[in-house]
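Here you go, one structure.
Missing here is one protein chain; the remaining ones are kept as they sit in the complex.
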Amino acid sequence: MPRWMALLDGPQTLGRGPAFWSVFAIIVVATSLLPTFVNAFAITNLTYFLVWVFMALGLSLIWGYSGILSFGQTAFFGLAGYTYGVISINLGDAGLWTWFALLVSLILPIVLAVVLGYFMFYGGVRDVFVGIVTLSITLVLETFMAQTAGPEWTIGSARLNGFNGMSNMPPLTFPWGENSIIFDGPAFFWLVLALVVLVYLGLRILVNSRFGNVLVAIRENPDRAEMLGYNVRLYQLLVFVIGSVLAGMSGVLYTLWGSYITPSSMGLTAAALPIIWVAAGGRKDLTATLLATVLLTWLSQQLAVKGNQYALIWMGAILLVVVLFAPEGLFVTLWKRLRGRKRTRQATAAKAASSPSA
Amino acid sequence: MATILQTRGLKKYFGGLYAINGVDLSIEEGELRCLIGPNGAGKSTLFKLILGSYEPSEGTILFKGHDITSLRPHLRVQRGLSIKFQVPGIFLALPVEQNLRIALQRAFRGAALEQELERLLALIDLEHQRTELATNLSHGQQQWLEIAMAVALQPAVLLLDEPTAGMSPEETFKTGELVKKLNASGMTIVVIEHDMAFVRQIAKRVTVLHFGQVFDEGSLDDIVRNEDVVRIYLGKV
Partner (left out) sequence: MSFLVQAYAFFYQFADSFAFLVLCGLGLAIIFGMMGVINLAHGEFIMCGAYVTVLSARGGLPLPFAMLCGTLAAGLVGLILEFLIIRRLYHRLFDSIVATWALSLIATQGMLIVAGPSIEGLKTPFGSFELGDYSFSVYRALLPLVALLLLGALYWLFVRTRFGIYSRATIQDADMARALGANTSRIYSQTFALGAALAGLTGALYAPTMTAVPTMGQAFIVQSFVSVVVSGADVMLGLAPAAAVLAFIQSLLTKSYGQLIGQIGLLLTVIIVVRVLPKGISGWFLQRSGGR
């Protein structure tokens, strides 16, 4: 088995072995078949839940694996979303321009992340102050975009539109002979699903690799990590940048999904949501984060449909219960309990089998 | 023998006092040096300055002949320095094995890494606790784990800050034997210690620090004969 594949199972992720991967494969295949027997509205909905996964996984990487609490994910989300809007509205959907827009929208968050990351990690900003600086940046972006409502705020032919939000950007379009493939509906769903699977697997390999080992070391004891010869600040910067690309991915896909982006996607509440999903599921594990994100976005939508107002209260309550009683996250705690019971059963069985000879 | 580690006129000022007030230290390659002195003499501060956790207010540090005074800590470690902190600096939430792996993975890969891992586990007697979380180890075992991690880097100079703190007499003796063994294989070691029995077990040369300065230096017998040294210890208790 090639080395990278062996890394899919590793010390930093829960779930391994044939049983786990069989279930994983079944879920992926079943999900990809959904458009054939589920209506378009449900597919669009499911796409919406999947769109947020990247940002959550990015936060899990930064916070759960590396110990950096950043409120900046929403800043990268918004930056990428608006960038896609501006470029695609200006360049149109002919040829491969929408893909170019997608690419640039992922590059801009990287630039911001490098600048911000350098400023913080190489400037000795630690712990809670990283949270404060990143939250401030997010709010600066939100405040700035909110006051761009006037007609003078236009880049090319794209009006930024302030708190009204920018809309009417074209979906991803791929030229196919005389026609073009437009990525909306099921096509968009499959694209997002494929990206989710790729990113999930890629991150599993990353966090279980030597790079991932160092991240965890930095999280647990940054001074010791430095004294083992690791350039701690560089690792922090790198992981921050990776997280920013993932957040940007969510931003672009969100903008594509609704053909709409607004400053409130960078507001205080928006900045809180990924923290809620990641904390509730278990920030130190990718799978737990993924499950929690999909589940909680689905849950809050259900609540919004039925009893509108209570959605955020339930979210808050879930979070409170998790922090107080299962601080490692709901899914991580459940998994460990189940494993613990299994191990005790195995140990008792082993003891029973070996005791006559003892 | 060549001088491998040297400080010249090293000073560190901490908003009110000079923790280190002009230290000229010279360590030969292959030495086993003990650093002793009453509490507050500046011993740990000196180690932190050598590793780069603190920036000196004045003075220079030379390692293998090169000036490392402005190098970041991780670069100093990459050049061959290693430290075991006073307060155990291990990854408590990770298993013993993972702790060692992280220390080894920069220099080793694949089968060589696994081999070295086994060797270290045997060295510190934790082969059967390899999957145990480091936080569940006894204090002495944690100290050994950290020593093993520091040694895993195969450093040219190893700094040990109170390696036997909190250990039983048997553990202390075992640690002493381990330190002597490492030194015999060519590793230069500098040890900060309070336990005089331990110092006697391992030391060839001793430096006494007091109020951030070198107070005396020589073999342990010479030091003990110096009445002022005895006085500063008694006076500070």
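Letters A and B name the chains as they come in the text, with residue numbers starting at 1 for each one.
What we mean here is this: a residue touches a chain if its C-beta (ideal position, glycine included) is under 8 Å from a C-beta of that chain, and two chains touch if they have at least 3 such contacts.
No experiment lies behind these values; they were computed from the predicted model shown.
Peer 1: For a quick check of understanding: of A:W4, A:W21, A:F100 or A:F119, which residue touches the chain that isn't displayed?
Peer 2: Per the contact definition at the top, the residue touching the missing chain is A:F119.
Peer 1: Sort through A:A19, A:V128 or A:V305 and give me the one touching the missing partner chain.
Peer 2: A:V128
Peer 1: Of the listed residues A:S136, A:Q302 or A:Q346, which contacts the missing chain in the full complex?
Peer 2: A:S136
Peer 1: In the full complex, which of A:I107, A:L312 or A:L334 touches the chain missing from this view?
Peer 2: Going through A:I107, A:L312 or A:L334 one by one, A:L312 is the residue touching the chain not shown.
Peer 1: List every residue of subunit A that touches the chain not included in the displayed model.
Peer 2: Here the touching residues of subunit A are 63, 69, 119-120, 123-125, 127-129, 131-133, 136-137, 139-140, 143-144, 146-147, 268-269, 272, 275-276, 279, 309-313, 315-317, 319-320, 323-324, 327.
Note that only the chains that are shown with their structure count from here on.
Peer 1: What whole-number Å value describes the gap between the mean CA coordinates of subunit A and subunit B?
Peer 2: 42
Peer 1: Applying the document's contact rule, which stretches of subunit B touch subunit A when the two form their complex?
Peer 2: For subunit B paired with subunit A, touching residues are 51, 53, 72-74, 77-78, 82-83, 85, 89-95, 98, 101-103, 105-106, 149-150, 153.
Peer 1: Per the contact definition, I'd like the list of subunit A residues that touch subunit B in the complex.
Peer 2: 11, 210, 213-214, 216-217, 220-221, 223-232
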